[in-house]
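All protein chains but one are shown in place.
Labels for the chains are A and B, by order of writing; each one numbers its residues from 1.
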Amino acid sequence: MFYREAGDFSTSYPEDSQTFPIKFDRYRYYLVLFTAIVIIPFFINDYWVNSLFLPFLIYAIAAIGLNILVGYCGQVSLGTGGFMAVGAYACYKLMTSFPDVSMVILVLLSGLITALVGVIFGLPSLRIKGFYLAVATLAAQFFLVWLFNRVPWFYNYSASGQISAPERTFFGIEISGPNTQAWATYLFCLMFVIASAYVARNLTRGSMGRKWMAIRDMDIAAEIIGVNPLRAKLTAFAVSSFFIGISGALFFAIYLGAVEVGEVFGIQKSFLVLFMIIIGGLGSIFGSFAGAAFLVLLPVALKIVGVDWLGWPTDIVAHLQLVIVGGLIIVFLIAEPHGLAQLWRVAKEKLRLWPFPH
Amino acid sequence: MNDLADGYVTADGRQIGPVVMEMKNITLRFGGVEAIKDISFDIRQGEIRAIIGPNGAGKSSMLNVISGFYVPQDGEVWYQGRRRAPMKPYEVAQQGIARTFQNIALFEGMSVLDNVMTGRLTNMKTGMFWQSIWKGKAEREETENREVAEKIIDFLEIQAIRKTPVSRLSYGLKKRVELARALAAEPSILLLDEPMAGMNVEEKEDMSRFILDVNDEFGTTIALIEHDMGVVMDLSDRVVVMDYGKKIGDGTPHEVRNNQDVIDAYLGVAHD
Partner (left out) sequence: MPEQLAFALEVTANGLMAGVLYALVALGFVLIYKASGIFNYAQGVMALFAALTLAGIIDGQVPFSHLINAVFGTDVHYFGWNAPAFLAILLTMVVMIGLAYAVQRLVFRHLVGQEPIILFMATIGLAYFLEGVGDLMWGSDIKSIDVGLPQGINTWIDDTTFNSLGYGFFIDNLDIVASIIAALLVIILVMFAQYTKQGRAMRAVADDHQAALSVGVSLNFIWILVWSLAGFVALVAGIMWGTKSGVQFSLSLIALKALPVLMLGGFTSIPGAIVGGLIIGVGEKLFEFLIGAPFLGGATENWFAYMLALIFLVFRPQGLFGEKIIERV
């Protein structure tokens, strides 16, 4: 009843391969975009922006990045935290060295630098596969965190070892530093999210995406039918690290403002983003959003229920969070390995027929 | 059979060209085991060449040597009149050699259409920048290649399942999709590794028809490994017989069938 598809067909290949071939989906997408861009900025305040929207937007970019590497190309990486750190520290060095250059350019440059680092640490993927590769990426994770901790050049020789984002504006409005406005930081990050999702969608639907998926599904066959595994894997690392670097830069400069690398970008961060794409759905852009939303909302929801409503002490709620997240990972892996994205797809299939059973 | 270097015309009017690929003294070893022992044979442009032999004879390994996946310890592969330098499998593919696999090697995470489109990958050259914007160059290239893929899909009559994930297909359909993927590359040489394996009579007739049509319409040279003797006799122009890594027969199906060595090694068993 919701999905009226009668008469809704494609007459050309470009039409057939668009992102939302069903009209209903497309209009819903436009509505979401409209709400996000036009409506939310009026209602947003500091609390919501910092506890929900900014982390969601920024983790969504990181999840998209990791999903490209893990979900589309099948190369498991546990180094996400370290790569986010590269983005953050690159952004910091760029912000302090080039105070007059626009933040947008600096964030993009941070992404590019991270892409380069990603390619270097991705080189072992040519010899090492699957699970062994995951472990090898841990080398990147630990090494990078150590690097940003121990080499003072990275934190401009400050005594505390912390890095803080100086004030920056975008079109005259503060987006970093102590005096930002909620709607400004929100829109700034939203801009990057929309662009990232757009680029990621295009890359994954074309020949690049097919090369990645071929490598993921059967890399030997992929090579025999003409895919250059070196280039495919390294571009996956590069593109993935680009997005993860951007998210790291935004995480530092816009969201947190100040960062100590061991606390913020440790292995827990790598697992968090990995959990996001598992729960959200591997190999799905929508899944990256769903997973990010889920894992950002969950601790907030738990805190509201556990601490505010039930009056339990915060450490119990924190422990419960571990139990629930861990348990959910297991449940999803057993019951729905394709994550929330698959549940969503199944729901939509049912909606196409509703209220009829078949 | 005529021995003209430049080719000949078969009894039913098909054009067979000069030698396009030649295996010269190929020897392949795995550790201590010699899978292929000093084998030489050639393949002519436009012909259907069968490679037969008992299980374990080394036929799949030979196909793997041709596709560049195995590098022989001894011997040379000559392609289009020139010695082929050792190269990676994907470079071999780019030279116009496509194949199917004994145990289906489809990309199970993708749909039929996407799998067939992966066959076009050697042809799609737009850079990352254009792909990330999609509109313009990338979309045009995608549409052009989609047209080629759809032609193949029509040819093999799998239109109805083009958006189905291949993991859900039956064995026979998967084999057909794999053939589609190989054909999508518009190869000069098509290698088929037991394309009829596990099929019933009807499916075999369909597959035989497709193979003949491919050779007839597109002029594709075909080398196939096959166990069904009826198929081999009906389809192929020439046959190579292998046993325990050695070549024990080479000629037309008729010549090979009457070769005593071949009969001893292999053809004593009745096939359907």
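The definition used in the following text is that a residue touches a chain if its C-beta (ideal position, glycine included) is under 8 Å from a C-beta of that chain, and two chains touch if they have at least 3 such contacts.
Computed from a predicted structure; not experimentally measured.
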| item | value |
| --- | --- |
| Contact residue for the chain not shown (choose from A:V104, A:V135 or A:A258) | A:V135 |
| Touching the absent chain when the full complex is considered, from A:I58, A:A184, A:I224 or A:A290 | A:I224 |
| Footprint left on chain A by the chain that the document does not show | 76, 124, 127-132, 134-136, 138-139, 142-143, 145-146, 149-151, 220-221, 224, 267, 271, 274-275, 278, 311-313, 315-316, 319-330, 333-334, 337 |
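As a working rule, only the chains that are shown with their structure count from here on.
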| item | value |
| --- | --- |
| Separation of chain A from chain B, taking each centre as the mean of its C-alpha atoms, in whole Å | 42 |
| Chain A to chain B touching residues, read off their complex | 12-14, 17, 199, 202-203, 205-208, 210-211, 213-214, 216-218, 220-229, 235, 239, 283 |
| Chain B residues touching chain A - in the complex, by the definition given at the top | 67-69, 88-90, 92-94, 98-99, 101, 105-110, 114, 117-122, 124, 126, 128, 131-134, 138-139, 141-143, 146-147, 150, 181-182, 185 |
